[in-house]
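Before we start, here is the structure in question, set down as structure tokens.
Missing here: one protein chain of the complex. Every other protein chain is in place.
Chains here go by letter, A, B and C, matching the order in which they are written, and residues are numbered from 1 within each.
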């Protein structure tokens, strides 16, 4: 098949080269954006008198027909036409004749692909922002339900202090809030109009890029033509934001996997969201969560992939940049699938409040409260910490909980300890008394829930 | 040496464990922030009546003395005291006695290190933003000087179209502008006050985190104590922004290395910014640029390092997170050194305007202009492209430049070609006529220079 | 559709979960290995009397029919059957009835997938080793043709000393030799038989894994059942070897891209292996090479992806490990495509021997020879280096080549310089005189070519 750029060539492209360099097998998904961009471009060309009105109308009708054909699955993509742009342009020329050849006036595939990617990613990012918000809302309603469910809080995966489950879930809402912010910040830079940069230097034809930006609803215009076709940091930034969000979701997945073990028994996953074993009849596995955790690697890998590809490329466009698409599309698909399944699954998790509460004071998790009790009685914290450490050691050696020590035993460690220590060694109190801003008391949690109700 | 947390332990820490877990060998650099944080914390404790005014004053004086000792190199860091926090606290206790033990009231190392890191990174990020701006200004003055220097523009490292050197440099200013924006966006999330989250759950003591945030000049307060001590995405985001900027700088370095080859001969690097060879007496190597390009790997690696470390960590603090510091510090040092040397070196590069201009039309770089000339005469672009391709092939076969073809020869390809083609085949005109927004004409470049003069 | 493990479940799997957890959309490509493994497993079960001979025969016939159906495109893969294993097993049961249910005796999908992957990767790796050898042979024949073609050798991309093109190409053959070795070393660990580990603990049934290994032609048996199903380092190692090879190929691609520039003009790529521009009629771009360079990022990303996924997974199988396939398959496809196009394209590159030779002495590349000439006359190398440096500076200031300096001028720098310096300042001699082992003299190159003829 004759290439649109064949004029200067004596030999035709080797078929192995066609196979090796084609991108249509993956960039076809940009088709709605490619056509949207071409229609806008045609309108601009007409607006500037580069095309006649009637020519523009004919081109636009042709493009709309192609849109419909693709939408209805009647369009045939061809590898020998390399990419989504050439496939659509060729179809147009076939449909409306040589007039179709006017579409590519004052543009290059270099700025065209930049436009398609930005239209696509603008859409996708807005969708992801909405999905995050939806997920936050689901989490928020769980947090509200569990706003006084006491559980052990962990550091180093060792029980540390009692916390409230709603508080723990709010921590994830906070993380997602930052993730959303990051996508929103990325969106500012995604939402930039590159078309009209042409190959790299702009054009000698009297185009109007400001007009183009307006009809394509872009907030910014890429102000340097060489940069416009070389810039892929809008994708790198999207991938970074995604990698960071996956870190968060991997942490959540890890915790839920732990909580679903027989050992923790904090949650039960509904049958519909677990899978069995081909050999062990009793198994009920948290596969969805494991896959989320596992897919984190995939998103990190995609980020690393694009960073590497872009490293040390001279200006302006280089074909290496075609390798931006696979990591981008794969990340988009991953992120969307992961958010979608979490939105559906999370609210169906059953929490074993009883187990959570019972274990919340095991492991001497009220020791800090004792130390702070002593501080309030005037003992310097370091000394209070030391005294309480000795109490804990004493209790461990006797196999007793702190609550089970007698007042006399406690007084043996410090005369300042009195009967009011009983209030301290009570888990409900322990949680309630953590009233500092952002702390785990139900009162404070309520405030945070209200805050997010306003934000979301 | 007795550990501050030794109360509950029977055995003392193995010295190999001290060696393995210590962080003082690298976190010492946080000392000014650690002391700043401790002073603010003391003031808050006094403000809330948890400490007496006099106690607070004594603690603050002690801390200020330690500050001075460190500043003057009179302070001895000890590995067996693990980290910067314990080193300073121990020194305080040694200095002012058991009162020093009150400093750690209502805080944990978990929120303390988060505070130190944020104070540090807030400072650093602001500094980097300033450095980027300075570098942009330097570039801008070069761009202004070279606002009509014609050179070949490249795609696929093949000469594509003539561009203006100032335009090329403006492309880098654009990239840096986005880098700056990314750091500014990251700063919003860095500038968040975590102290008071304590271990993970807040405290039972009557602290005031809002007050703390105010005196430490934080824009936000971390609103969830578990998140406050678990969150490292402010570092991941900083590393991402840095990785993307290094991509840009690696591209610039690559270009300058190419331009400094005998083959391109576009620039000459001053002797003071090159180095020689231990064996080859004639060599003058662009080592600085190569190292910048090479250090890109280091920053990517640091990003990957932290992402991996944070993957799938359950809440809240885990010791793994100590591994955030090396990649952060190494990236900060790298970024600052790279910007600093570029600020100094870039303005000293000599551009060989003559070579640039001469080569700017070699390789038939005005072919697009011929095609656009035909478009303006009514030929559909695809056909115009085909005709021009044939002209180029004809010229190559005869070893002629486009300018060297006779009008008759040209007319042979299209009767629409006339004597006005001579204006098109003139590189100054070619550049001037690219007047579209963001294109390479000197007029447009001037506008962009003005724009950046306003912004920077 | 009822799951094979549904016995214990009350709810059926959510369809979103089916969608999220399925692997058939990518693991279908393992089908020939899955069937090969199942046939061997069946033979072993019969050999051990766990199946009757007749049962085994019936199962094997069924599997062979399925093999044929898939081969001929008549098999329908179903997402709701999750993976390649269940798709094939279900088809078997449908075909031969409940007897088909005996196939999965004494195995689990955990060891089955490990087996499939190892059979697949053993095949693939052997194929890649062959491809590397073929590529080395192609390079060797080019090296032989260019065994006395002189060109400039570079360090820091600055001309350093004259070398021979054949020598340069031999450097790539060396790199590929190490790559081949690495794949061969990886193969030792890939070629290990995991089947029979079952879920993780082996089986109570009287299987014979040694027999299995023999009929499947494995060199080793996985000697620990928990390790057998948890181990994915055979894939990580394959990805590492691939990442390192891509580093080499990216370096080769970079050089060829440079050499194909107008500035270097060392090579010309055949039209059939370049592509044009949609806008610039004169362009002839080295897209294939750029894509090879770009795909390096993709392979690095895949390595990072799997490393991250496997980090900190407890034993034994976790579903995260399903994420091993995409990075593996993508890397295999990339590596094979890259090698294949290089094997085809490299021998068609035309070298511009004239340009190479002419530029080989530009840039004072014989300066080292002058210094070594002085060393042979007794001057300490450091002093000889200094003297030659001054000669070079003198020549640069006068715009002369070293060869153009008069004997008197040269003597001015050292009285030891005599008329025999003329022999030194001759590029053919310069190359010939580098006779040390592995150096660039044609004589030494011939030896290396002979060596590789023996090896390959």
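Basically, contacts are C-beta pairs under 8 Å (C-beta built on N, C-alpha and C of every residue); 3 or more make two chains touch, one makes a residue touch a chain.
Predicted model, so just to flag it, every value in this text is computed and none were measured.
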Would you mind spotting which of B:56, B:121 or B:198 touches the chain that isn't drawn? B:198
Just to verify: which one of C:32, C:127, C:202 or C:412 makes contact with the chain not shown? C:202
Given the contact definition stated above, which residue among C:46, C:316, C:339 or C:410 touches the chain not shown here? C:316
Just one of C:243, C:272, C:291 or C:356 touches the chain that is missing; which is it? C:243
Absent-chain interface as seen on chain B, which is shown: 3-14, 16-17, 19-21, 85-86, 104, 107-110, 198-199, 270-273, 275-288, 290-291, 293-298, 300-311, 318-323, 326-327, 330, 337, 340-341, 344-345
For chain A, which residues touch the unseen chain? 155-161, 257-258, 260-264, 276-287, 290, 304, 307-308, 311-312, 359, 362-365, 367-368, 370-371, 385-386, 388-389, 391-392
Counting contacts across the full complex, list the positions on chain C that touch the omitted chain. 4-10, 50, 93, 98-106, 110, 153-157, 160-163, 167-168, 170-171, 174-175, 178, 181-182, 185, 188-189, 196-210, 221-231, 233, 236-237, 240, 243-244, 247-248, 250-251, 253-255, 258, 293, 296-297, 300, 303-304, 307-308, 310-319, 368-369, 372-373, 375-376, 380-383, 385-390, 392-393, 396, 430, 433-441, 444, 448, 451
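Assume only the chains that are shown with their structure count from here on.
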Same or different for chain A and chain B, where same means more than half of the interface numbers show up on both copies? same
Taking mean CA positions as centres, which chain lies farthest from chain B? C
Whole-Å distance, C-alpha centre of chain B to that of chain C, is 33
For chain A and chain B, what's the span in angstrom between their mean Cα positions? 23
Within chain C, the set of residues that touch 2 or more other chains is 276-287, 290, 304, 307-308, 311
